[in-house]
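Submitted below is the structure of interest, expressed as structure tokens.
Excluded from the complex is one protein chain; the other protein chains are retained at their positions.
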Amino acid sequence: MTTADGAWRAGADGDGQGDGAAPEGWEAPRERWLSTVVRPAFGPRSVLLEIVARLLIPAILTFSVFLLLSGHDRPGGGFVGGLVASMAYVLRYVAGGRHELAAGLPMRPNGLLALGLLVACGTAGAPLLFGRPILETFSFSTVLPVFGTVKFASFLLFDIGVFLIVVGLVLSVVAALGARMEAEEEEARVRRPRREGGR
Amino acid sequence: MLIFALVLHAAFAVLLPPLVRVLGARVFFVASLPPALAVLWALSQAPRIVSGRPISASVAWVPALDISLDFRVDALALAMVVLVSGIGAAIFCYSVGYFHADERGIGRLASVMVLFSGAMLGVVTTDNLFALYVFWELTSVTSFLLIGHDDRKEQARRAALQALVTTVGTGLFMLVGFILLGGIGGTFRISELVADPPTDSPWLPVALVLILVGAFAKSAQAPLHFWLPAAMVAPTPISAYLHAATMVKGGVYLVARLAPGFADVDPWRALVLTVGLATMLVGGWRALRQDDLKLLLAYGTVSQLGFLIVLGGTGTQVAAAAMIGTLLAHGFFKSTLFLTVGVIDHQTGTRSIAALTGIGRRMPVLAGAGALAAASMAGLPPLIGFVGKEAALEAFLPGHVPAPSPAAAGVMLAGLVVGSILTFAYSARFVWGAFADKETVSERRFQSPSWAFVTAPVLLSAAGLLLGVAPQAADAVAQSYAAPLPVGDKPYHLALWHGFGPTLGLTALVIAAGALLFAARRTVEQAQKALARWPEAELGYHLFVHAIYAAALSVTRRLQSGSLSVYLGVILATMLALPGVRLVAALVNGDLRLPFGSEEFRIWDSPLEGVVAVVLIVATIAVAREHRRFPALIMLGALGFGVAGLFVLHGAPDLALTLILVETLTMIILVFVLRRLPSTFNVRPNGWTKRFTVLLCSAAGTFIAVTLWLMTDARTATPISGGFAERAEEVGGRNLVNVILVDFRALDTFGEIVVLATAAVAVASLVLLNRRSRVMEQNGAETPEENGAETEDAKEGTAGPRAGIGTKEILGNDLRPDGAHQPNEGGE
Amino acid sequence: MSAPGFILVIAVAVLYSSGFYLLLQRSLMRVVFGITALGHAANISLLLTDEAITLPPLLTGHEGELSDPLPQAMTLTAIVITFGVTTFLLALAYRVWLGDGNDEVPNDVEDRRIKQLSEPEDSA
Partner (left out) sequence: MNLLLVIPFLVPLVGAAVTLLLRRTPRAQQAASVLVLAAVVVDAALLLAKTAGGTVATSQAGAWEAPLGITIVADALSALLVLVSSVVLLVVLLYAIGQDIGGLSRAMPQVFHPIYLVLTAGVCLSFLAGDLFNLFVGFEVMLTASYALITQAPTRARVRASMIYTVVSLTSSILFLTGVALVYGLTGTVNMADIAEKLGAAPEELRMVLALLFLVVFGIKSALVPMHFWLPDSYPVAITRISAIFAALLTKVAVYAIIRSQTLLFGRDDISAVLLWMAIATMIVGILGALVQDDINRVVAFTLVSHIGYMIFGLGLNTVAGIAGVVIYLVHHIVVQASLFLVNGLIRQYVGHTSLRAVRGLTTVSPALALFFLLPAMSLAGLPPMSGFVAKVALFKAGIEAGGWLVYLGVVAGVLTSLLTLMAIFRIWVRGFWGTPMPDMVEARAQLRSGSSRAGLRFTTAMTGVMVGVGITVAVMAGPLTDIAFTAARELLDPSAYIDAVLQKGPS
């Protein structure tokens, strides 16, 4: 019988994703990816899948940035871009397992969430400093040597915030419901006999 | 000054508890300062007040609701202030001797008593109906706390709650009555209402009856009197102060306060006279058979309160004068008697008539004071009790006064005489029981009380004597109060001697019959026992409470099922019952018409749409019917992609794109979770429940779809989105959906990403956390830091799942101290 | 004016009905499915407030009436919110499974206890 007694110690350590003392699951070897000898999340290790994943991921990430930037004129935008980008990581997890996922992350999901929120809040609140209403858009154009006239607008920043948060969400969920559960299953496998007896 | 006195009471209530450590029981001396000050001030102002110039003060509180702390001290209030604060000060001094320094919660006690004193002062001086209610209920609450002072006794707790529920419950009636009365009269100032009473509203009798109910309960009128004898579990000073001298007079005061204005409104007089007289007789009769001196006095109090209600509510000048006299008399003699009993109880450890003997010999001073007070109660000259009773009998001599009608007055007179006889008898019985030598009883050993302890009863009984010998003071107050009332043949004054007349004869009759009744006390006791006992009034209370709890249980048992599906089903049913029924009614009546056959009606906009719709319908039904997890998941995926297809058809590429991505992610995550769960769902057997569920859900779904159809068909204005296209140029974006998301309505998006971020954090904390707890469990370890310190969740967690006790068992072992009880969130 | 085609009305009715039906099941996973279905239903409802115009709301200079972008924007917000909340429900289902070995929504314990009382516990 699994007690759910919430035996949780306040302040014992981070919520599992604190960077310093990251608990197991995040102890990824800092090797080049796809060279880790870990079982992937599903089924046996598939070289084909890995290679396809490796080839696709940069393309997916680039595409997601494109969607983000072009969203104002074409279908796309922060949501779609963020979802596409996180697909890349999901693919990476499915292909390479949880250690792979951990190794490939630019920063912890909570960090992404906080950063995204800050960017969005900043964009939203900046006009207030000038006595304007919240979320008012401001834009300016400059002429860059290579790109020609580039228009920069604050809603782009806002969309980046959206992008970051969407990525943060998906990673967080994959980390929790995928990687974490996988790690647990491994632990559980060791203890299985005892637990079966208890049921 | 009056306001200052009230504030002083409150301030002392706060200051007293810390002082206990220094002063011990002497803290009551300090506590007596505010009431002493109040009474001194009132006496100093007495000449002015009696001459008809009341003192007013006011503090605004909630003017918009007419709740205002207005004060007005007139003659009636003056008499009450003397009782409340004067007797209060004396009783506080008495308490110094009564309570030991190590008495439990003595600071709390003193504090609440001062608070009560202040509240009571407020009751009798306020001039606003709401303010009256405020102070009134404050006395109820403080009384509750004081009755329950000895809270380790079951009896005390019971009595306290009973008193509270009775007085506050009826107080609510009174509040409604006040609101009605103020609404009718257009003002909530009592003086204005009484001076210019409204007469024409049909609601006026209702208001008055409601107010009287509150007053009757507070003044322990039959059949609501049961709480008062029960309240005698409180320490004696409290009984003396609250339940004899002051609080219970609240009802009398209110009746007397309103009588000048409303005594002539039906059914005021009938109600007041009947209830008052009945109470007087019941109380007196019951007092005759009590063995406990305190209970004897309590029933005596009930009887006297009935008497006072009669006098106060009659609304004639003589009765009013009698009321003032009796009011003062009762305050002084009853508090004296209680304090006397307190001394006896304190010294001998008993207050049972059957166990007391020789007290008079051993405590002559106390016995003297007690006897004097009892004489006043019995209505013997030259005490104030006699003065009051003479006036009372005079008030109901047929023909002397215009109201009540002569026949009624005759009945009343007879009743009062019988009541007075009973009063005489139990007064005598009290004196005999408390002080007389009884051969059959063996004498107890006890110490004589200190002089300080006896001072208060002596002083109070002396005050009764003084007022009796010099009734002019009381008369002045009485005249001032009674002035606006209808006059009889000639003005009546409170005095010891009115010459020979019918009242004197009646008094003689009372004394003779009373003495006889006392002499035949054994016969009376046996007669009382032999009589079939009529149902105790308390039974009514218990029936009421039990009925309430039984109703509560049966309602809650039936409704609060604990099952989520039932809850949701009821919600759907409610949706069908409110807007659903409305819609159906409108359709049936023809107020609304479904767009069948109209120009707008069409099966689909394009055949492709039809195909997508069919896919949707099939996939949806399949999801609902599928009992295996993975097939259900696949159908859900199909459903999602079908919706995306519909989005494409309706010109929403952004949505389609987003939905496809979201669906894919959802599927992946679902697979993460699903692969751990059993491969099929547990399903309920087919049966009427299931059929009913299907019916309910279909009805709900149909309702929404039909509403949507009607709403879109009946669109009243062109959508505002036209504006977006015009303004998009300013923004410089061409994808309107995205422009809306990040610019026009960016605030929605902002909120939405907050939702996402929160959900992400929530998921992480939920899954990560559980792991840790499992690790803990595996090690069999409780959290280490809580060796001993009971933390908030520790008990819930440990006691929950492990203690697998059945419900029946828990009930049986309700209070088992070994922890077998199952607190808060018991497990399975 | 802009009422949707009849078959779509039926589809919406079926979606809502099935969603509600799934919601009333004991298995939390089916409840999640129900929420998803209801989310779809609500989103389609939002979209159906507009006539079926296939031209997406992109200002590309093409001729023709554009579909209404506002319900689309709201739908998009709603889709994403539903997604976030669904993941939470899934985590909850997982958590329940860990505790109980199944994903059923049990009845409330305290309510059950009171259901079994036959007499009020105190009437004082």
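Chains: A, B and C, in written order; residue numbering restarts at 1 for each.
The rule is simple: a contact is a pair of C-beta atoms (placed from the backbone, for glycine too) under 8 Å apart; a residue touches a chain by one contact, two chains touch by 3 or more.
The structure displayed is predicted, hence computed values, not measured ones.
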item: For the chain not depicted, the shown chains it touches; value: A, B, C
item: Given B:T664, B:S698 or B:T758, the one touching the chain that is not displayed; value: B:T758
item: Residue among B:L559, B:I603 or B:V683 touching the omitted chain; value: B:L559
item: Touching residues (missing chain, whole complex) on chain B; value: 60-65, 67, 105, 108, 130, 133-135, 137-138, 140-141, 144, 148, 151-152, 157, 160-161, 164-165, 168-169, 172-173, 175-176, 179-180, 183, 545, 548-549, 551-553, 555-556, 559-562, 564, 566-568, 570-571, 574-575, 578-579, 582-583, 586, 591-592, 704, 707-708, 710-712, 714-721, 723-724, 727, 743-748, 751-752, 754-755, 757-759, 761-762, 764-766, 769-770, 773, 783, 785, 788-797, 799-801, 810, 814-815, 817, 819, 821-825, 827
item: Absent-chain interface as seen on chain C, which is shown; value: 2, 19, 23, 28, 31, 35, 38-39, 41-42, 45-46, 48-49, 70-71, 74, 77-78, 81, 84-85, 88-89, 92, 95-96, 99-100, 105-106, 108-111, 113-114, 117, 120-122
item: Residues of chain A in contact with the chain not shown; value: 3-11, 14-15, 18, 20, 110-111, 113-115, 117-118, 121, 124-125, 127-128, 131-137
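The working rule: only the chains that are shown with their structure count from here on.
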item: Inter-chain centre distance, chain B versus chain C - centres from mean C-alpha coordinates, in Å; value: 45
item: Whole-Å gap between the CA centroids of chain A and chain B; value: 58
item: Residues of chain A engaged with two or more neighbouring chains; value: 2, 4, 73-75, 79, 166, 169, 173, 176-177, 181
item: Residues of chain C whose C-beta touches two or more other chains; value: 56, 58, 76, 80, 84, 87, 90-91, 94-95, 98-99
item: Parts of chain C lying in touch with chain A, wherever the complex brings them together; value: 56, 58, 76, 80, 84, 87, 90-91, 94-95, 98-99, 101
item: Chain C partner contacts - residues on chain A that touch it in the complex; value: 2, 4, 73-75, 79, 166, 169, 173, 176-177, 181, 199
item: Sites on chain B touched by chain C in the complex; value: 157-158, 161, 542, 545-546, 549-550, 552-553, 556-557, 560-565, 568-569, 572, 595, 600-606, 609-610, 613-614, 616-617, 620-621, 623-624, 629, 632, 636, 639-640, 643, 646-647, 649-655, 658-659, 662, 665-666, 669-670, 673-674, 676-678, 681-684, 693-694, 696-698, 700-702, 704-706, 708-709, 711-715, 719-721, 724-725, 728, 734-737, 739-741, 745, 748-749, 752, 755-756, 758-760, 762-763, 766-767, 770, 774, 807-808, 810-811, 825-828
